[in-house]
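Below, a portion of the complex is reproduced, with chain positions unchanged.
Chains: A, B and C, in written order; residue numbering restarts at 1 for each.
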């Protein structure tokens, strides 16, 4: 258990050392690339004054809700599209389109329709999570071996049984790959929403730090985002380890 | 007297503007078109990137100058960025609180108990609003702030916001052009705050003060010309603003008019120390800077003719 | 001579679409199967035996012709596919238990039944193995156990004993005979072994080269129970010779 983490720890140390040396010798000023120590000091400060936990909690809420909504929609729609090529042909242009629209372009519409509360951020986050999970659901379900459908049909299994006993487990590896991507992107999704109307969350902290030239604060926010992304990614990896044991 | 001979290489300067191409930048466009920069030995390249990125790059010595708003200078210096404000452009802080006429918001006190929409809880809009509230002896607790992103005009037009914060030369004009009657509380009418101007790195000031002088001089010439010949300046600027033909020429004309109003000064480019004191007090009050700075390094009138 | 058939097949043809005008796998097949009959199907490779079973199981529709079940309702089916077709994420136990899950049999009952089947096919000790850890013959035995566990009315077996050693195969013959005799089952089994068909079947169908037509439909009037010694009887030899003649 502990042994497995040694290479990661070593690489982390090397990263910190490299970063520290970079700030010392590259000539890049501290307000553009702060030193590890100044970021750490700023972190402790933001922890003790409670601002970091508070804003992190807000962002995390948005992320979790966005993930849930995005993954649910993507799974349901993806399954439907996997089953019907004609439906896919009609819908996929719109789904692709939804991914190519920059939030800034429709920010006024979003705020008018969804308000400037948590809802618009959850929707933006869900929209970003949606696509990778959708595509991988389609790819995963399409690749289910036909032999297993034959088996289930010979047993007169119901649609639901085929779904749960064959399609779900067989497409799980690819689906979880999509979830890995979606979970990682969800963090950026929530932040993009917060950048549009900044009043709270890590996106706000980030923008505030930027505005105040408090670059260590910006880095604290970025590292918190990274920690959130790693946590979500780690959860998906745990699911993979649990459910895909049969594969390795 | 800094003009170099034409065949001598011009100094190339990339200038972060902090906003997209806009008629407000007429003085710069004029200074280019009229050859003021060229005469000063300078070739300008406009760079419309984010304001804070421009300041950071000036602070890092990557770029010599940037166009910035007043509070940026103090915020940057508070973090140790070696930058100095070398010429004032706006004499008035350009932010306004804009309310639908039927609300009858005439003085800052009228904001009490109201919901106010603003882009976010930072930035010039927020600072301007706080200064205005201070002038009306109100605190943030007396109003409800609603962060709505840069969607003030849209949300007011859609009926979702009745009071917003914006730029005097932008949102009120746009709203009126949409047929919405609004009243305006100009921050500048209640508080004298350091506003937009030219920022230089301490590096360029130390190493090449003549360049700074030449740059400031050329800009102020452009400013002077624009204020004296707004119509010609307007014509000149058209070429610099993409899609200008799509814009409502009337509104653009008004933008320039309102802006010129805000530029007026006895001595163009001059920074009023009191305005900097005031700005510092607002920032201290807001907690955006922790302790008073040595303002003498933050701005200088040394390069202003 | 009228008799009640469990199903009736009339003028069945199967054509697979391909680039040059369709491949005719079965042509004009007609036969009846009586309840509790054990029918073996022989025929050259590619003569449509698997296709026939797949049509009977309802997995693919015939291109033309009809096939109807005697009592009107579809019988429950136990099928052994030519490839073992196990679910790679399920253990041996879970794979065998599948039909009971589909039929929503009580879990405790299912466990017990599964255990019996595992013993029957000689896989004790491999209850929790995954398919990837099984030998070819072991996988086939899992498939056999799975086809029998839910006590289906109709068994469709596609070369179920092909990769079993002589001893195991003969044990399986006996088990299959017993099951078939003890319960009310109809069996249709594809095989390449003349011995196997004579040892087990009431009737043997021989298909021709592609496109598969019925070349021979032979009653096997050997007494039951058939013991190993029956192979050395002259009746057995005669039937074997007739079959061998038809296959050439």
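As a convention for this text, a contact is a pair of C-beta atoms (placed from the backbone, for glycine too) under 8 Å apart; a residue touches a chain by one contact, two chains touch by 3 or more.
What you see is a predicted model, and the numbers here were worked out from it, not measured in a lab.
Copy numbers of the protein chains across the entire complex in this file follow the formula A x2, B x1, C x2, with one of each shown.
As a convention for this text, only the chains that are shown with their structure count from here on.
Taken as a graph of touching chains, this assembly forms an open line, each chain in contact only with its neighbours along the path. Distances between chain centres, each the mean of the C-alpha atoms, put B farthest from chain C. Contact tally for A-C versus A-B: the pair with more C-beta pairs in contact is A-B.
Put simply, the chain nearest the middle, going by average C-alpha positions, is A.
Averaged C-alpha coordinates give centres for chain B and chain C that are 86 Å from one another.
Per-chain CA centroids place chain A at a distance of 50 Å from chain C. Distance from the chain A centre to the chain B centre is 38 Å, each centre being the mean of its Cα atoms. Contact of a single residue of chain A with at least two other chains is seen at no position. On the chain B side of its complex with chain A, the touching residues are 52, 55-56, 59-61, 75-76, 78-81, 119-123, 145-151, 154-155, 158, 160, 288.
Put simply, chain A touches chain B in their complex at residues 28-32, 107-108, 111-112, 116, 196-199, 204, 207-208, 210-215.
Of all residues in chain C, only 54, 57-59, 74, 76-77, 79, 81, 83, 85, 87-89, 98-99, 101-103, 130, 132, 150, 156 touch chain A in the complex they form.
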